[in-house]
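Sharing a structure with you now.
For this view, one protein chain was removed and the others were kept in their places.
Chain lettering (A and B) follows the sequence in which the chains are written, and residue indices restart at 1 in each chain.
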Amino acid sequence: MLEVTDLEVFYGNIQALHGISFKVEKGETVTIIGSNGAGKSTTLLAIAGLLKPQKGEIKYLDKHLDKLSAYQIVSMGISLCPEGRRIFTSLSVYENLLMGAVQRRDKKAVRDDIHWVVSLFPDLKDRLEQQGGTLSGGQQQMLAIGRALMSKPKLLILDEPSLGLSPMLVNQIFEVIAMLKNIGTTVLLVEQNARQALEIADRGYVIETGMITMEGPSSVLKNSDRVKSAYLGG
Amino acid sequence: MNKNKHALYLMISMGLFFCAVYLLDAYGNHYYQRVSNLMMIYVILTVSLNLSNGIVGISSLGQIGFMSIGAYVSAILTLPPGLKEHWLTGLPHWMSTIQSGLFPAMILAGILAAAIAFLVGIVILRLQGVFAAVTTLGFLIIVKVVAENWMTVTRGGRGISSLPTYTNLWWTSAVAVITVYVVLRIIRSPYGRSMLAVREHDLAAQSIGINAPRIRLLAFVISAFFTAVAGALWANLIGVVSPGSFYLWLTLLIIIMMVVGGMGSVTGSVFSAIGFTILLELLRGFENKIAVYGISSIIFAIVFMLVIIFHPDGVMGDREFSWDWFKRITPLF
Partner (left out) sequence: MSHTAYFFQQFINALSLGSIYALVTIGLAMVFSILRLINFAHGDLMMIGSYSILMLWNAGVPVWMAILAGIVLCGIAGVIMERVCYRPLRGSAEMTTLLTSFAVVVLLENGVTLLFGPNTRPFRILNFTSPTFSIDSILISKIDVISVVLTLIILLLTTLFIKKTTIGISMRAVADDLTASHLVGIRLNRVIVSAFFIGSLFAGVAGLLWSARAGKLYPLMGFIPVVKAFVAAVIGGFGSIPGAVVGGYVLGFAEVFLVALLPPELQGYRDAFVFILLIFILLVRPQGILGAKTMQRRI
C-alpha cells in the first residue's frame, strides 16, 4: 500500500534521513520505533507532503506522492496525526472534528462520524462546544486522533500518540488503536514506547540516526537482544 | 602587501572622484550638477537607511520623517531674515533676525533629528518587526501633519521657498563620503561585528553579552543624523521645502535603492543609489517628452517587486565591494 524507498531529507545542510526504506501492506499495523531525533517525524512529514525529499521515492497505491501537495495526499486517503497533537486550540472540539473532514462533501455522514469518534473517546462527549485549548493533554490527544479519523483514511499514521500521557491514558489510546486495527484500518504507528507498539503491531522497523537498522515481525523484534537493551529497558 | 595595494587603489579612486567633483562643479552644466547633487543625497539617504534597516535590522519606514525634519530645520535657519519675519511669525525673535550658513544648519538639523530618533527609537526597539514598521510609518505621518499645520513655523502646505541654494557638489559629495566612511567604520569595528550578530540572532547576541538594544538604538540615531543632514542639503539644493516632498514616494525610493543594492551592503547601496538616480532621470526625461507623468514611479515599483520575488538578497546581498574582484578580470591587479 505504502512503499518508501531510499528516502533522503535535508534541513538546510544537515541530512536528517540517510536513505530510509520500508513498506506498509494493506490491513497491516506497522510500527517504526526509535529514539528522539532518529528521524521518525521527518519521515512522516515527508509522506504527508510537508517536507520535500531530496532523494528517494514515496509510492502509495502505485502512485508517486513526492510531487503532491499536502491536501492532495489527504484526499488520497492518508491521514497523519502529528506529534504534539497540534489541535486547533481556538476552535471548538466539534469544529476541530469538522476540520478533519474538510474535504468531504457528505455532510450527513460527517455528522454520523463525529458521533462515532465521540463513542470511541467518551471523554469528548460533553465537551463538543469547548475550545480545544482548554482540554487536558490526554483529551487533546484523543481529539487529534479523532480529527485524523474524520477524513476516513485508508492509511492512518500516528506520530507518538502516547507521548507525555499517564499510563492509564496510554492504555486507552492503545485500545483504540487495537480497535481500529480490528475493523481493518491500515495503521503506521511511530513510537518511543516500543513495548506497547510492538505488542500491537504486525511488523516493526527500528530507525537510528536517519537509517533503518532492523526490521522484522514484531514477535522477532521483541525478542531481539538489541531491541531489548536499547528500547525495552533490558 | 595586499593591504597597501588596496589603500593605494582607494586613494587613487578617491583622487579621481574629487577630480570629477571639481570638474563638474567648475565646468559642468546646471542640469548635470543638479543630478549629481541628488545622486550624492540619495547615496547618503540609502547608506543611512541601510545602517538602521539593513545592518542592525530595525524595520523603519519613517526615515524620510527625519529627512523632513532636517530639511525644515535647515530651511528655517537659512531663510533670509526679511522673509522669516514675514512668513514665519511663530519663531522667537532672535531666530528670525539671524541667517545661518549651510554648515551650522546641517549640524543642527542632524542633532535635532538624532535627539528625536533617540525618543522614537526607545519606543520602536520594544516592538516586533511589522509593528515597528507601522509605528515608524505613523511617525512619518505625524511629521507630515505637523509640517502641514504649524503655519507660523513651517508655513503649512505652501512650504518655505526662496531658500538660498548653498548646496553644491563639494558639500554633497563630502557628506556622502563621510557617511560611507562612518558606516563602514561602524561595520568594521568590534561594535559593528556585534551589530551583524544582532541582526542574525537577537537573542543569541544577547546571550553572549552584546547589549543589543543599545547598539540598535545607536545605529538608529546615527542613521537619523545623516538622513537629516541629507534633508538639509536637499532643502538648500532645491530651494523649496513642502510637506508633500517627504512622504511615501521618497520612502519607497530609498527602500528600493537599499533592497536592490543588498540589505547589509554599504557599497551595494552606493552603487544602487547611483544607478537608480540615473535611471530615474532617464525616465523623467522620457515622461517630459511624452508629457505623461507617474510612469517612473510605476516602473520603479514593478522593478522592486521583481527583484524582491526573484532575487530577494539584492545585487550584493550583504557582501562589500572588494578590489580582489578585479583580479578575476585582469591580472594587472
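By our rule, a contact is a pair of C-beta atoms (placed from the backbone, for glycine too) under 8 Å apart; a residue touches a chain by one contact, two chains touch by 3 or more.
None of the values given here were measured: they were computed from a predicted structure.
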item: Residue touching the undisplayed chain, where the options are B:G15, B:P80, B:G101 or B:P312; value: B:P312
item: Among B:G138, B:P164 or B:G317, residue touching the chain not depicted; value: B:G138
item: In chain A, positions touching the absent partner; value: 48-50, 70-71, 73-75, 79-80, 82, 86-91, 95, 98-100, 102-103, 147-148, 151
item: Residues of chain B (touch criterion as defined above) contacting the omitted chain; value: 59, 61, 123, 126-127, 129-131, 133-135, 137-139, 141-142, 145-146, 148-149, 248-249, 251-252, 255-256, 259, 292-295, 297-298, 300-302, 304-305, 308-309, 312
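In this text, only the chains that are shown with their structure count from here on.
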item: Chain A and chain B, separation of their C-alpha mean positions in angstrom; value: 55
